[in-house]
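Here you go, one structure.
Missing here is one protein chain; the remaining ones are kept as they sit in the complex.
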Amino acid sequence: MATNTGIYALDRLDPAALLAAFARTRSLTAALAAPLSDADASVQSMPDASPAKWHLAHTSWFFETFVLADVPGYRAYDPRYAYLFNSYYEAVGPRHPRDRRGMLTRPALADVLAWRGHVDAALAAALPGLNPAALALVELGINHEQQHQELLLTDILDLFAANPLEPAYLPAPPINLMPRASGWQHHAGGIVRVGHAGNGFAFDCEGPAHDVLLRPWQLASTLVSNAEWQAFIADGGYADPRLWLSDGWAWVQRSGIAAPLRWQASDDGWTSMTLAGRQPLAPHAPVTHINWYEADAFATWAGARLPTEAEWEVAAGCDDAAAGNQLDSAAAVRPGSTSQGLFGDCWQWTASAFLPHPGFRPAPGAVGEYNGKFMSGQMVLKGASCATPRGSSRASVRNFFAPQQRWQFTGLRLARDA
Amino acid sequence: MATNTGIYALDRLDPAALLAAFARTRSLTAALAAPLSDADASVQSMPDASPAKWHLAHTSWFFETFVLADVPGYRAYDPRYAYLFNSYYEAVGPRHPRDRRGMLTRPALADVLAWRGHVDAALAAALPGLNPAALALVELGINHEQQHQELLLTDILDLFAANPLEPAYLPAPPINLMPRASGWQHHAGGIVRVGHAGNGFAFDCEGPAHDVLLRPWQLASTLVSNAEWQAFIADGGYADPRLWLSDGWAWVQRSGIAAPLRWQASDDGWTSMTLAGRQPLAPHAPVTHINWYEADAFATWAGARLPTEAEWEVAAGCDDAAAGNQLDSAAAVRPGSTSQGLFGDCWQWTASAFLPHPGFRPAPGAVGEYNGKFMSGQMVLKGASCATPRGSSRASVRNFFAPQQRWQFTGLRLARDA
Amino acid sequence: MATNTGIYALDRLDPAALLAAFARTRSLTAALAAPLSDADASVQSMPDASPAKWHLAHTSWFFETFVLADVPGYRAYDPRYAYLFNSYYEAVGPRHPRDRRGMLTRPALADVLAWRGHVDAALAAALPGLNPAALALVELGINHEQQHQELLLTDILDLFAANPLEPAYLPAPPINLMPRASGWQHHAGGIVRVGHAGNGFAFDCEGPAHDVLLRPWQLASTLVSNAEWQAFIADGGYADPRLWLSDGWAWVQRSGIAAPLRWQASDDGWTSMTLAGRQPLAPHAPVTHINWYEADAFATWAGARLPTEAEWEVAAGCDDAAAGNQLDSAAAVRPGSTSQGLFGDCWQWTASAFLPHPGFRPAPGAVGEYNGKFMSGQMVLKGASCATPRGSSRASVRNFFAPQQRWQFTGLRLARDA
Partner (left out) sequence: MATNTGIYALDRLDPAALLAAFARTRSLTAALAAPLSDADASVQSMPDASPAKWHLAHTSWFFETFVLADVPGYRAYDPRYAYLFNSYYEAVGPRHPRDRRGMLTRPALADVLAWRGHVDAALAAALPGLNPAALALVELGINHEQQHQELLLTDILDLFAANPLEPAYLPAPPINLMPRASGWQHHAGGIVRVGHAGNGFAFDCEGPAHDVLLRPWQLASTLVSNAEWQAFIADGGYADPRLWLSDGWAWVQRSGIAAPLRWQASDDGWTSMTLAGRQPLAPHAPVTHINWYEADAFATWAGARLPTEAEWEVAAGCDDAAAGNQLDSAAAVRPGSTSQGLFGDCWQWTASAFLPHPGFRPAPGAVGEYNGKFMSGQMVLKGASCATPRGSSRASVRNFFAPQQRWQFTGLRLARDA
């Protein structure tokens, strides 16, 4: 966790601003759950996903465990929740198995929401008196909850897609996309600085800032679109082993894959399952719900490659201000939103494994388990998606998933050597 | 299905009595679901179990599919439900996979209950005009629903037991059991008649009635109790391979089994998880939640054996009237209810595989899939349990489960050669 | 084991005759292994099968463990073999895991054959001085080894079939079969006596002899042929769920089954892999390599059923003398041998589960594990196959396999109610 690593100045944390951000974030999470029934919020569609209720509870657990537990006089709402809603913090104690989160029909959704109210009130009362280290943990908790807002949406989509009725979580948005002229942005290479620097918040794994030496490269100005992906399918992309990494080809064959997750071909063209239910595929919207193997195979087919994390970050770094067109309310979750900027449409697979930046050290204590212990078997994604809370991403953010996972809003942007 | 086999007289079916039984049965099912939240009713604890909502829906599906579909003017409540709530009838069409029943957070519990109301009203209106064959299907549907009442309870218990909070479905009953004097009832053997005969309802697999030749045998007058099972444990019963069948011993070792399902040892003695939450184990209550391997190993340890189906049935046959002390309302589900008769405490494993009686023929059409197609890999249980609807069992009833299953209310009664 | 149960007269055992049978049996086993290379004899094709070398070793282990270990002055050839070649006798001690038998490239085939020589010499020297109980164990060991002779052949066939080169174990025999007129033999039913009686050898599970009450039935005079099975295939037998038990249908779909094991369709008709390599299918030879699900589905398709064990046994009982046309040397293994009697073509699935005969008690001590502990999850087969040593079967013999297994020489004979 950044604030414990000593590389950020803690005095930047203004309690009043933090309290406002806390209240905004907590409200948004509750708003995201509003369309869900008790059952919707309780079922786990697969071990990778969690029930919405679990996200609502775990984010409260974070504040209770890491902040409120040290506030004199605070009493845990229900001491049994410490076991139920710990995600993976070994240092905090034992926990309910991840793949059994869907067994917890109790506490009910209403109980979990009541617990949220309890935590919200206690934190609002305690916040003015917290020391800088505790304030930093509040800031981390806010950012942590923003991550779970996105996961709540992707996990609900996965659950609703597992139901033959294919229910809609929100109304279908108007989609009226124009094709964008694509092109290549040229970058000169050389020694560049990447990783998080400065006083703002960052997750521990985003730092330290460090120099890397890059060769000249080009980055596509647009994301790969659904129409381009249909061309890949039409050209036999899923049937040609020469395009695929060995693990990817094994996955394609074992799983009988022939299209992105939840695509269906019909007489009227392709459709896909979205948060607004099954919808016709917008040809000019960015392709999403592809995994790393698919992204890599597409890039090979296109005669290009995936950008490295550093390449992507350098390209994005000069306009962090652009990182602002994301989710700010439930209505903002727009399948096929199309800023086509580096942030806000979909997470973009890179050619880089999720490994520590040079000089990275996990924070001491339990929050040191936040990111570092997942540095194996995963690939880095950059940017932000239509489900990422607006303003919560940065050029240095390192999202990561395993190469076979594709239930997130994941797409790609091509790169090539100059 | 009995009425199609030609062995029962259809004219016994009195529409008025049938309508009353239908209403009683449908009401009881709804009452059993009353303590459940939407989430409780939607989650599937394991592939063997089904969500309570699914039981509520499937029993309506049965009447809609096999009776109402042929009633002129009837309109299905929602045509999509035919796919969602078919259990295993290949002849009726494709169906939602069994192990994915827990994905159906929609339709909500309230929707399923509304569907029940729709079906109830339609069937009540149609019943007076039904022909005898259709009336027989109504009778089958009532008995079918009674079976699902028991499954609803055992599946809820399995779900609640998977929750570390171990919630209670009903209040704990007073338990004040006395040990019963046990003994052996002697039977002379010879040619005896078993299987269902007469005019009353029976499932297809209960017939035809037929003669078997038995050697003299003895049947224990009491069920094996929790105290006796504790003696088996204390004597190393779970650690001695000589007591176990090969498959049973492999199961014990692979699963690390050392007690019946959901038993826990504490400083204050054994407890078990029940529909009233975790409770101290009543020593004189019948042991339940054991599988066939365990029942067989216990019998070997006790120097006895399991009774064959025919032995059990002959012993019970003279007092079918005894088959009356079972569930009649939600409150009637009494863990540890202790009539100690042949019916009403727990289902009793037999030494007999679930195979067809001589001359058995499945009914023509889809309802012919009711029992016959499960005649492999299962053992017969006789009697009735504390969760079996009162009056719904018979000496000829053939319950069946696979030898490793133990989430039902299953126990044993010993037998031996005379 | 029969001789320990007290139901057979031990004084029938003539040492000289026993020694001759021992020598004959041991020689035949070695002869069966003669065509095999060290590698052929060492590889395990699947967990159900064992390497030929393991069969050669385990049968020696049986004599060493149960007979020679008690002979004064006998020294085990290699004390480590006791662990390696125990099959499943818990009472004898720990053992090498069954599914890892193929890891034992050492001891080499030559070492195992040398061990056989050591055991043969020691037993020949000791036999004249053995007491009746030990002689009975020798008799059991001979019959045990005959069972492994058949398994050696079926397991080699399974191994060779797993090799794309499909090597031949023996030369292709001339096949010149005529269709046989089929018909139904009528049996009157009533009280009949089944199970082993008399002084001759029998495995423990064949007894006790006991009476059963049968209804009139008919048994087909011929086995179901390959041509008849082709008609079943052509009629869509593997695609019609109405013909199948639920477990069987799940197996067909999960495994993509459309024909008996190792059948292949070609432009020139069906072929199957045999001990003589891949061969055209002889239309009038009995179908083999089908499992119990397939046998049951065929019988349903044919409007018939499988015979019960008692029905089969009664039909066969009057001519035990017929049980003589089986293997007597390696050359005797004739794919498609066609006596069409009850013994000698293929094992015949019955409608009966492998459960204890009334009054069955396992023998005391380790040999009591011989059959009794497998009495769950298996179906009875009767008769003998082309790979069964000649003269080693009886009407009362109870072969057994699980319903999904089909690598043995297994076929069927139809029955129906009279």
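Order of writing sets the chain letters: A, B and C. Residues in each chain are counted from 1.
Note that in this section a contact is a pair of C-beta atoms (placed from the backbone, for glycine too) under 8 Å apart; a residue touches a chain by one contact, two chains touch by 3 or more.
Since the structure is predicted, the reported quantities are computational estimates derived from the model, not experimental observations.
Seen in the complete assembly, the chain not on display touches A, C.
If you put the hidden chain back, the residue from A:195, A:248 or A:341 that touches it is A:248. Among A:238, A:293, A:312 or A:407, only A:293 touches the chain that is left out of the view. In the complete complex, the residue from A:68, A:135, A:212 or A:261 that touches the missing chain is A:212. Touch with the hidden chain on the side of chain C covers residues 37-43, 45, 53, 80, 83-84, 96, 100, 102-109, 159, 162-165, 167. In the full complex, the hidden chain is touched by chain A at residues 88, 90-91, 191, 210-213, 215, 241-242, 244-249, 292-293, 296, 351-353, 355-356, 358-359, 373-377, 403, 417.
By definition in this document, only the chains that are shown with their structure count from here on.
Per-chain CA centroids place chain A at a distance of 59 Å from chain C. Distance from the chain B centre to the chain C centre is 38 Å, each centre being the mean of its Cα atoms.
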